[in-house]
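Removed: one protein chain of the complex. Kept in place: all other protein chains.
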Amino acid sequence: MKRNRHIRVVVTACIAGALAMTSAACGKSSTSAGSDGGKELTYWSMYKEGEPAQVALKASIGAFTKQTGIKVHVQWQGRDVLTKLQPTLNRKPAADLFDRNLAPVKSLMVPAGTASDLTDVLSTQIPGENKTIGDVLPDSYRSLGEVNKKLVVLPYNVVATGFWYNAAKFPTLAASPPKTWDDLQKLLDTQKAAGHAPLALDADIPDYNAYWYTSMVVSQLGVNSFHKAAGDKTGATWDQPGYLKAAQQIQKLASGGYFVSGYKASKFPAIQQKWANNKADFVIMGSWLPGEVKTYAAAGFKYASFPIPGNGTTASPVPSTAYGWVIPTKAAHRTAAEKLIAFLYGKAQMQSFADSTSTISARSDTTPSDAVAGAVASMKTNGTYQTDDAVNQDYADWWTKVFEPLDDKLITGNLTATAFIAKLKSQSVDYWKHAL
Amino acid sequence: MTASTVAASTADPAVGSPSESPAGARGHNAAAPRGGRDGNPFRARQRRLYIPFVAPAFVLYLAFLIVPLAGTFWISLHKWPGSGPMQWEGTRNYTYLLHDPVFLHSFRNTLVLLFGAGAATFALSFGLTMLLRDMVGRSTARSIIFFPNIVPALVLSILWGFLFQADGLVNKILGLIGVHHPPAWLAQNHLYSMILLGVVWTSTGFYTTIIMAAVDRIPPYLYEDCALAGANAWQRFRHVTLPLSWDVIGICAVLWTINAIKTFEFVLAMAGSSSGLPTPEVWTVSLYAYASAFASSGVPQYGLAAADSIVTLVLVAVLVFLIRRVMRRDTIEF
């Protein structure tokens, strides 16, 4: 570890041009990084020491070194891994391999061409198995790591967004989930009539509010419909009826008292906590939810989810995010990094990672935990699309400054559907007129 | 917990009293250096220490603050995602700010914080100072008042949640005394006020500590005389406390301006989740810069963040200049 740090310091010191401002020449020659003998690599992880994911990965990496003799210098960097790595990517990346989800890779690396295409890695054979990575990675997951047909993030595990509930309270729902928004509306009405709060939402988190409108638009109008409207500089797309309809549906939920009381004036995770203690029935959330609330959920809570309902003719695909492997274009030890990926894709490794983290493995032949089994099944039948229709990735500034503030008001009942669409349109036109 | 923002803000208040203390010390110091200027050999030798004494501090300051600041200005004239080539934009980032409703709103929020929360903080600080002046256990009290400044913003934000959310402690207490429909404290339209309340709470401890230090130096007999002359509390404040701690108040006003404009941690912590940003409804100019550079997704807009920082700095400079102008007057000797 110590040696590795030394290497990194030297490497880091050499990227004087990283910030385009310094021209300080770097006199020292990098002694260590030069030749790629395939005998070592540096891996920066998005996990921190002590996390279940880190424990699982550490064990797997240990096994890898034992089997191949390739030494892996690991830094458990945490979620800021790319922010820290970014300054080094143009010259000599400080890591040969790291893991992250698509959004930051797409905005920080793809434009600068610093993320390599991993499509060819799919044909790598998994050690000890008669299969390649591509054989066990379903298309619906693979596409979550692609930008313009280039696989920049090779998915390792997947987060699926859907309606979460307590299966102990709704034992029949798994077999017959609501197929359309009307079905769902009926279910909510029944619950409300029985004196239950049907819905939970921590409305102080704009991204959570956004799940509702974006997934509703996509389920009505199909994948890419929200993305198209968001990028429409004339704003005309918003006038198409489906967008208003989705807003009206939300207005109905907001003004009809379907959300548990206090949802618009609490601080996360207060409402989530209510949901986990059976004081509200359903919540739209990513599949990390069971893991996150387990320390304060009611005893006997059985986590289950059903997908966002469709429009009656087609089932709605599942909003999903992939976390996976990234190799910088200029990585010094690419071969070794690819070997590690292939090793970690082994069934035993993938299964143990999924088991210890309760996440959804990107490998199709692993067995999911009970909590996420339903989500895995719906991704298989309905297909996937990027969470928030990738708008939060591609039009992040518009998303934060124009969409989310209006959406917050809509879902807290402070804006009618018509006013929402009208403002969304006019503010978007204005935004794009001045956009940088 | 972030940054030297805190370092500075935690440290700042102490500036006040010693540097501008109204007490007679000032008279001395003015005389001391000037007296030596003509021909005194000791003074001459002393002055040879000037450069070696000041240079190390100045070099550090220049290299790590002024030079990077110039760099920031340079960045503000470009479009730049944080790595790779910079694209020349001229003043475009600045004109964009003028047209961005979110920036204008953030700017307005900052002014509300600066003047609204500022007025509240100073009123409270003076009130506390006057009350503490004659109290038993004053030194204990003033130590404890300072304490919120040590607590990380994250804790404060969680505390605020438990206190003010829909079924939080405040509403429970209000329910007990018969208020059954309390305002939705943390709803979007009230959230910023709640943030201001938190800022006022932590800052009051700060400025009370400084102002008290100044007020402590006012000889007690002046108050006694006042009381004898039949002056009420307000008159004593108006005619003794205020004029005699005027210099310190001036310093406090400058510090407040700087710290208020730099405020962002508590706002950020109110966002609740580790990676997300709070709603733009509650952004300040500092948060705007932070959001432009560090949003969890999207291409970082360092040029815009830099432009915002430069605007912020200009705002600080103008306000500090104005405060100094307004507050300037003759020192009262007593």
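For clarity, chains are labelled A and B in written order, and residue numbers in each chain start from 1.
Keep this in mind: contacts are C-beta pairs under 8 Å (C-beta built on N, C-alpha and C of every residue); 3 or more make two chains touch, one makes a residue touch a chain.
Heads up, the rule we're going with is that contacts and distances are computed from a predicted model.
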item: "Tryptophan synthase beta chain", "Na(+)/H(+) antiporter subunit C", "Carbohydrate ABC transporter permease" or "FecR family protein" - which is the UniProt name of the missing chain; value: "Carbohydrate ABC transporter permease"
item: Touch with the omitted chain, as defined above, among B:L77, B:V102, B:A117 or B:L132; value: B:L132
item: Absent-chain contact - pick from A:P52, A:P138 or A:G231; value: A:P52
item: For chain A, the residues touching the chain missing from this view; value: 1-2, 5, 8-9, 12-13, 15-16, 18-19, 21-22, 24, 47-53, 75-80, 84, 87, 94, 269-270, 273, 277, 288, 291-296, 357, 359
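The definition used in the following text is that only the chains that are shown with their structure count from here on.
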item: Residue ranges of chain A touching chain B (in the complex, touch as defined); value: 18-21, 79, 83, 86-87, 89-90, 103-104, 107-108, 111-112, 202, 204-207, 261-270, 392-393, 395-397, 399-401, 404-405, 408-409, 412, 414, 427, 430, 434, 436
item: Chain A partner contacts - residues on chain B that touch it in the complex; value: 71, 74, 79-86, 89, 92-93, 96, 99-102, 157-158, 160-162, 164-167, 184-191, 270-281, 291, 294-301, 303-304
